[in-house]
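Apart from one protein chain that is not included, each protein chain of the complex appears where it belongs.
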Amino acid sequence: MTQLLAVDNLSKRFGGFVALDGISISVNPGERIGLIGPNGSGKSTLVNCICGTLQNEAGSVRFDGHLIDGTTAHQRTRRGLARTFQLPRPFASLSLADNMRIPLLYTVAARGSGHSAHDIEARCIDLLREVGLDSKAKRLPRELTQVEMRKLELARAMAAEPKLLIADESMAGLTHSEVEEILTLLKRLNGQGVTIILIEHIMRAVMSFSQRLVVLVSGRKIADGDPNDVVRDPEVERAYLGQ
Amino acid sequence: MRTDLFFLICLVVGGIVFAAAIALGNDYYFFAGYVVLQYVVLSTAWNILGGYCGYVNFGSAAFFALGAYSTVAMHKLAPVPIPVLVVIGGVVSGVVGFGMGYLTLRLRGAFFAIATLALAVVLQTLIVNWDFVGGSRGAYIVRPESIAPFGSYIKYLFLIMMLLAVGAITVARLIERSRLGYGFATIRDDELAAEACGVPTLTLKLVATTISGALMGMAGAPFPYYIGFLQPSSAFGLDYAVNSIAMPLIGGTTSWVGPLIGAILLGSLQQIATVTISSAVNLLLVGFLLVGFVIVAPNGIVGLVHKYIQHRPVGQVGRRRVEADAPGSAPGPTP
Partner (left out) sequence: MIFSFDLLINAIVSGILIGAFYAAVTAGVSISFGILDIVNIAHPAFIILGSYIAYIINVTFGLDPILTSIIVTPAFYALGAGIYQIYYVSFEKRGQESLRGLAFFFGLLFITEVTLVLYFGVDYRYVEAPYIGPTLHFAFLDIPLRILVPSLVSLLLIAVLQLMLTRTFVGRAIMAVAQDQFALKLMAIDPIRIKRIAFGISIATASLAGAFLIIIQPVEPSVGREYIGRVFAICVLGGMGSLPGTVIAAMLVGVVESLTSTFYGPSWAPAVSFGFLLFTLAVRPAGLLGR
């Protein structure tokens, strides 16, 4: 089975600061991966390098068998890589429905599946319905609550029909039940065949969701395996959980 | 409303305006009207990059002047009719727009804006030192007295500019309603998120810069015939830079309607003011209006109208169809 994502010895520095130091991760199709690490450990930098927002300086990133180093973010999205942002970044002047429209127009359409205008309209509403936001389809993002914004962010990532979704701290600041809502949504997506990397600080969510747990500390991967084993790893405890 | 229908309606309206101006019997209206129409094109062109994409171009005068100077250069090489000159002006400015975009669009909006200023000065310096087009001494273009079947030449120039104005707003409206328009909006709202959604931001920005530059060049191409004697200082004049920014911002940057309103209002005001008071005071007023509107009414006149007619503030930008399609809401003005 070809790996969906193969990150090999990835490095990234900002001036003198080494953000990522030789990271290697592989993800198989259909997996649910949890990625954890203290603040500043490089998780978001890793996501940015994988998704093309930043370019890595050393190492390589392979997606679906293709080398994607040097390609732009939008090219990677078209290949099937989608991500949410830690702080939601909706298109503020567009309605929720129009926010869904963008990936449909620019990613799905670019892959050659020509939808008619009517289909696109229907698809936008469907996507919002999956996250329970269809009643607010014509509203603007600034009218949404925190958890609704996160759902919108996820829905928009899903609109791009990705093979791999990286959910970057989609649950930060949410209540217990809101966290459950998002988790249910993500599990459902995974059931539909989307590989998911979940980056989170909320341990119970990560533990219940992940088949495999990866731990990042100071730009290095220090653990990668079964969540229960990783959690008991003394180095992990020392670096992260013990604090 | 479909685009071709819109285009026809605009042509009809333009035709009515033209007939009305003829009926008034004074060529002055054509001279003044030419300037206003020129500003319609310039503002609409600026707004495609500035209002839709959020990238501010301070060098509108440069693209305008390029169009004017390509006419001067062509005039010395081979006489061609004005419509051909317009196309040439558009191509030259479009290419330069593309080139400049390629150099600077990878950078943040602020750097792009500064780069456009730099470009304007570099181009002006090049032209000033290029004797073939007259350099700092200027270049004369002899305007024919009359041309059949219009009569005075200015009527012909007015008509050309009218066609350009109609074309410009049709193009702007077409963009707005297309996939391209959505893409532009995402660039304005959040480029990073746009890229993550699959929008090829650099390509779209280049498209915007090229179209915007080309339209400005087309507006500039007939200018030497209008003015008769072209100097770099008049072609690269600051009033072009200020007006092409002030008019869309005052009219409203969200759609093609804003620049049109801004250009007609502000342009007419300035034509009246130049006759009654000095042109310096006139420009001062533009400056104050620009600052005032930008602080108090960021969505321009269009935004103010939206607020009062529909009792609901339009986001930061209004996708007009949102309000119009919303179930139960009163049908909004659908242009």
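Each chain gets a letter, A and B, in the order it is written, and its residues are counted from 1.
Everything below uses one rule, namely that a contact is a pair of C-beta atoms (placed from the backbone, for glycine too) under 8 Å apart; a residue touches a chain by one contact, two chains touch by 3 or more.
Computed from a predicted model, the values in this text were never measured in an experiment.
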item: In the full complex, displayed partners of the excluded chain; value: B
item: Touch criterion as defined above, residue of B:Ala118, B:Leu202 or B:Leu265 at the omitted chain; value: B:Ala118
item: Touch criterion as defined above, residue of B:Leu249, B:Ile264 or B:Val302 at the omitted chain; value: B:Leu249
item: Residues of chain B (touch criterion as defined above) contacting the omitted chain; value: 50-51, 54, 56, 58, 103-104, 107, 109-111, 113-115, 117-119, 121-122, 124-126, 128-129, 136, 238, 242, 245-246, 249, 253, 278, 280-281, 283-284, 286-288, 290-291, 294-295, 298, 316
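We take it that only the chains that are shown with their structure count from here on.
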item: Residues of chain B defined as touching chain A within the complex; value: 179, 182-183, 185-186, 188-190, 192-202, 315-319, 322, 325-326
item: Residues of chain A touching chain B in the complex; value: 51-53, 72-75, 77-78, 82-83, 85, 89-95, 98, 101-103, 105-107, 109-110, 138, 140, 142, 156-157, 159-160
